[in-house]
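A single protein chain has been removed from this complex, and every other one stays in its place.
Naming follows writing order (A, B and C), and every chain is counted from residue 1.
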Amino acid sequence: MKRSGLKVLALVTVMMLLSVVSFGCTSNTAATTAAATTKSTAGGGKTIAFSLKTITNDDFQKAIADSIQSAVEASGNTFELVTAGDQTNVANQVKQLEDLIAKKVDAIILSPMDANAVIPVLKKAKEAKIPVILVDQTIEAGNEDLYVTYIGTDNFNAGKEAGTKVAEWLSNAGNVMIVRGANGSSAGDQRVDGFKAGIEGTGIKIIGEQAGDWKNDKAMQVTENMLQSNSDVQAIFTASEVMVDGILQALAGAGKTDVKIMAVDGSKKAVDLIEAGDLTGTMAQFPQIMGKTAVDTILGVLDGSIDASKVDKYIDSGTSAYSKDNLADAKKTAF
Amino acid sequence: MSVSTKTINRTSSVNQFFRRFVKNNGAIVIFVIIFGFALLFVKNFASAQNMLIIIKQSAVPVIACIGMTMVLMTGGIDLSFGYNIGFTSIVAGLLIKTMGAPVWLGILAALTAGAAIGLGNGILVDKVNVPAFITTLGTGYIVLGAAQIVSKGNTINKLPKNFLAVGQTPVGVFNTTILIAIAVAVIFYIILQRSTYGRALSAFGYNKRASFVSGVATSKIHISVYVISGFMAAMTGILLTIRVNCAQPDLGGGDYTFQIITAAIIGGASLFGGKGTIVGSVFGVLIIKVIENCINLAGVQYFLFQAVLGIVILFAIVFESIKNKKL
Amino acid sequence: MEKEGQELNETILKMQGITKFIFDSEGIALKNTNVKILENINFDLRRGEVHVLVGENGAGKSTLMKILGGIIPPDEGEIIIDGAPAVFKSAKESKAAGIGFIHQELNLCQNIDIAHNMFLGNEIVKNGVLNMKEMYKRSRELLMSVGFDVNPKTIVRNLSTAQQQLIEIAKAISCNSSIFIMDEPTASLSQNEINILFKLIKEMKSKGISIIYISHRFEELLQIGDRITVLRDGKNSGNMNVSEFNYDELVNMMVGRTLGKMHVCTHVPQETEILRVENLKISKRTLPLSITVKKGEIVGLGGLVGSGRTELAQSIYGARQFPSGDIFYMGSKIRKPSPRSSVQKGIAYLSEDRKLDGLVMEMDICKNVTLTYLDRFFKKKIIFKSRETGIAQKQIDDLHIMCRSMYQLVNTLSGGNQQKVVLAKWISEMPVLLILDEPTRGIDINAKAEIYRLMDKLASQGVAILMISSEMPELIGMSDRIYVMCAGSISDEINKSEGFTQERILQGTLK
Partner (left out) sequence: MEFIIKKKSILLVGIAAIALLIAGSFIPYFYSANNLLNIIRQSSVVAICAVGVTMVIIVLGIDLSVGGIISFSAMVCGTLMKSGTNIFICILAGAAVGLAFGLFNGVMVAKLGVPPFITTLVVGQVAAGLALVLSNGGSIGGFPESYVFLGNGSFLGMPVSNYIMFVFVALGSLFMAKTKMGNRIYALGGNEMVVKQEGINTKKIKIIVYGISGLCAACGGILLSAQLDTVHPIQGEPYLLDTNAACVIGGVSLMGGEGKIYLAFVGAMVIGLVRNALNMLGMHPFYQNVIIGAIIIIVVAVSVWNKNKNIKESKTF
């Protein structure tokens, strides 16, 4: 009798927890940066969904989401965010896209997690006559008929420019290390491949290359270890700013101060780090531009003012290298 | 004649001692083997500095692994551990950086949050009899969600110096994090070896019914280990945040949980309860960190990392189990 | 298997010179302890007879049958079936030789249904697929043949012990066994269930099946037995045909030794009442019962296994919940009894099954001994080795526990020594009320004597003792008062002054 009483208590607590949480969903979502369905009365009241990998610990993705949301809601339409939950859950993104199609959203803006995996579901979107715009990431070549346009940074180029910059800094001689993203992430791979192309033919040697899994603790550990195998390093290239903090800690731990660090993304955090002299430079992307252009285009397509077939298949949202030299403009454009 | 018998006796007794040592300290043996191998074949491994790096990398997981060991000793498991790390990391980060609360308050809050989650697990496991695997799996999902909600997905870097000082103040060649880890290990070693609580805990782990009949406060113990585990997860979260100077909701995570469970089991803990020692768990962690270190030093291709790590660990585990059968 | 015109008294089973040393959980003999559970036992069985095997607990009946059932190997001696020597390496082999074993502790998978249990291991398969229709049909027939009308689709967990026993019998029949071993089958059966069983046994006899029947109940063996073999302390102590049954002779064979020598009795009960139980119901279905135990008094609690003795003990101790009733301990009512509070109050409970809830088998003697009163020994919550070893060593010396060192794991000790360790852990701090559940189960004579002496010593030091026992001599020899339990309530109370007799106790157990 005593025990069962406690059982009741315990179960009640769980129930309460659940109810509180579900209440939280309805009330807090408005508050969270990327809100759930908040139907706005004004304008066409069309629903435009944005699907991406995650906005957790990823300022760049968050910036795209925010800019798209603000643009959509400014135009008086409804914004909806779906994220696959983590950096690698490809299948989940596909499921969510299927769900979006099933509920007949008016348009989809998509940041594909994998160049191939989304093709089948995009075909379905096409059948359902839902226009799709790709941002940040594109899909396998030869499927241009599946989307209106792709707006994004050319990751390979970004990496390549990063490479040339680093070559500049080191005046074409020295050792670099690479801290990759998670294995199996195409964006990360393209950037690194680009970087390698960038330093091609210079006297720069790659003395270490490990996966940091987009995580600070992992990045820190691999950097520490790589420094052990060869501490004579002049520069480190990392596939994203999300791992810079860890790398900095590793270098600090090893007491190395003169190592140049090049990253990719261009967030405010990074600009601060540059200003503080921790980070040497980063290849900025422009999520705001991506978001805005994407929304303008899609709205145009929806109200017929833009002929989908006439839009270029690739709109480069551009990149630029931030460093101490151009901090002023960097501050303006950084997300 | 008599001499020969003597020698025989001695050798056999030495043999005896060796067997017992291997039986009770499998982890140490494995560690020695791997370490020796690394010394011989891995370039740049044998440097004082590298040893220090390995110790630094092990410090935080050691704390985590000890927390997990306590749960494993009762025959339970805590899958929410890794997500708890992320949650507490954000709690501390938010309070200290964003809200500018005093460091001690932030840390206190994080520890309390962690312990509270542990308490939830404990009650569900002991009072509602939900299998630990499920309870902690469920709370794991919940805590993960909570962490993301609280942080809105943001990370918080460039944390205040006085917060970082908690874990990074150098002490000789070491830093405070390492000292904390050592302190935790020593304290829990004493608790398990010398305290009535530790004794009751292992009795409970081996035979719940018998310890209940012997008047052991089984419920208290059962719940307490989950609270401890949650508390240690919070410690891990805080120190890990300090280590990478960045508070983030996806710190730790599921992989982290599984890695420390693996470490604990290499260290001789059993999923059926009872077995498990602090020394073993410490060496369990060291083993994994040494292997990872070697893989990196040897410049193994980045995409080979996981496979190689897994295979080596597999050998360690096979060794453990064979040892348990044979000796 | 029954051939025509076979004269029924031909011997089909012979066991000769069976000897077995104390063995560990795997049945491997622990010769070093050099204690024999069975010594040079001879036993024979004729076709179509019910051969009753009697003897006190620990006399070796079950062990002998385990050997015949192939569960443990004998250390010496041989088994001859139909004239041919047989060696059983496994239960399977024994079964193949036509021996069906109805265990005391049930041997069915609780989670699957009757039919699946019955045909486990030799399922009926029709072109690769289980022929459930056939299996249900067959099992229904078999169940009918044992007079048990139940849907074979019932999950075993939902059946009573008795019903499960009938299923085991039916199962054994299905493998056409010619020899049945029944280890105290009626221990937990109601009277009419017993009648069903006996009817069944008679039918089996008429089919020429032979049955080895282990029981404590004399009137039973009179009802169905043909011959009786008595074991005592692991030795043959006599045979008897039921036709010339002589009660005194049989008791003498069973108990044999002069009780006085074994059961010292120097203590004198005092007047102060330690325990009083009022109208306690051990389950909703049973009648309320009341008992008292006085200071320095040894109160015996007799009755059959399953008559609710253990449940009563656990209810008093708090290891078990009970629907209603009051427990007064030293004059004050115990609210919400729990093992922890009981231990603190000075109530000790030595449980019936030391492996299950008596000892932590994987820990050493020292740790087991100090486990119970840990908080009392070490008030500051820190264990001081010297103190602990001191306590353990004292107990080891006092109780003459035979071990290499106090750091020997208890699962490597012999049964007797394990039992002493359990006792040690309860008396390492002097209790006020000591509840002993089968204190001498399955241990050798010497250990028994020591434990009896110890009980007497404790009683004379003023400890109130409540002793559950299935062994008549033990009850009679040690008790100052005896309560007899039957079907979950007290059926009789006997004072020493009235003089204890086995008959009266037996009557009580069967009311």
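The rule is simple: a residue touches a chain if its C-beta (ideal position, glycine included) is under 8 Å from a C-beta of that chain, and two chains touch if they have at least 3 such contacts.
Remember, it's a predicted structure, so these values are computed and weren't measured experimentally.
Judged over the whole assembly, touch between the missing chain and the shown ones holds for A, B, C. Contact with the undisplayed chain is limited, among B:142, B:156, B:232 or B:282, to B:142. Touch with the chain that is not drawn comes from one residue among B:14, B:105, B:186 or B:322, which is B:322. Take subunit A: the residues that touch the chain left off the picture are 7, 10-11, 14-15, 17-18, 21-22, 24-25, 29, 32, 34-37, 54, 80-83, 85-86, 88-92, 94-96, 98-100, 102-104, 114-117, 119-120, 140, 182-184, 186, 189, 211.
Looking at subunit B, the residues touching the absent chain are 77, 124, 128-131, 133-135, 137-146, 148-149, 153, 254, 258, 261-262, 265, 270-272, 302-311, 313-314, 317-318, 320-322, 324-325. The missing chain lies against subunit C, touching residues 71, 90-92, 107-113, 116-117, 119-121, 123, 125, 128-130, 132, 153, 155, 157-158, 160-161, 282-283, 285-286, 308, 311, 488.
FYI, only the chains that are shown with their structure count from here on.
On a Cα centroid basis, the chain most remote from subunit C in this structure is A. Centre-to-centre separation of subunit A and subunit B, using mean CA positions: 33 Å.
Subunit B and subunit C have centres, each the mean of its CA atoms, that are 45 Å apart. Separating the centre of subunit A from that of subunit C, both taken as means of CA atoms, is a distance of 70 Å.
Listed for subunit C are no residues, as none touches two or more other chains. Within the complex formed with subunit B, the subunit C residues making contact are 317, 319, 339-340, 342-344, 349, 351, 356-363, 367, 370-372, 374-375, 378, 381-383, 425. Residues 43-45, 47, 49-50, 53, 56-57, 120, 123-124, 127-129, 142, 145, 148-149, 151-155, 157-158, 240, 243-246, 248-251, 292-293, 296-299, 302-303, 305-306 of subunit B are the ones that touch subunit A when the two sit in their complex. Chain contact summary for the complex, subunit B toward subunit C: residues 194-197, 199-200, 202-203, 206-207, 209-217, 274.
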